[in-house]
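Mind looking over this structure? Questions follow.
Only one protein chain is missing from this complex, and each of the others stays in its spot.
Presenting subunit A:
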Amino acid sequence: MTSTKKSTSSKVTFTSLTPNNLGTVRKLNSVLFPIKYSEKFYSEILLPEVEDFCKLIYYNDIPIGTICCRIETKDDANHLYLLTMGILAPYRSLGMGSYSMDVILQAAAAHTKPKINRIYLHVQVSNDGAKRFYERHGFKENGIDESYYKKIKPSGAWILEREIQPSHSEPN
């Protein structure tokens, strides 16, 4: 299937988020996720330091998905937390999610200010497909947060995480 993947990636492009295309992100979130995101969410994904990790995904020049992260700093380590990642239903199974995930992982590995040590996320415990997707991309389960979701059932969420290896040699 390498040829499909190649033809897919040539049709996929990414755009950084701006106040002007935020309406498209809102529209996508409203149909992709069962949660209504707060205004705080929308102001955070516009911050310049997360520009490499918050993207609109275009396919044949039409916005069909989004991927958003934030940077969390704990004990001198920087973690990338994957807030949202979604592709519109008709465009799934075309390799776009994997391609987007790779793009974000590469961006994380290449990032220096700050250096990213780890990426992690929550997946609702009922969502086996999503879990398998992340495991294919090197994520490992690291426990369950039993009461992660307040308004939807089941309320539990797996915590999935992956170490990030810097893609460049550090000057000594």
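Keep this in mind: a contact is a pair of C-beta atoms (placed from the backbone, for glycine too) under 8 Å apart; a residue touches a chain by one contact, two chains touch by 3 or more; residues count from 1.
Here is the rule we use: contacts and distances are computed from a predicted model.
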item: Absent chain [UniProt protein name; select from "DNA-directed RNA polymerase subunit", "Protein wntless homolog", "NMDA receptor-regulated protein 1-domain-containing protein" or "Eukaryotic rRNA processing"]; value: "NMDA receptor-regulated protein 1-domain-containing protein"
item: Given A:11, A:36 or A:115, the one touching the chain that is not displayed; value: A:11
item: Sole residue of A:88, A:130 or A:159 that reaches the chain not shown, by the stated touch rule; value: A:88
item: Interface with the unshown chain - residue positions in subunit A; value: 3-4, 7-8, 11, 18-24, 26-28, 30-31, 59-64, 88, 90-91, 94-95
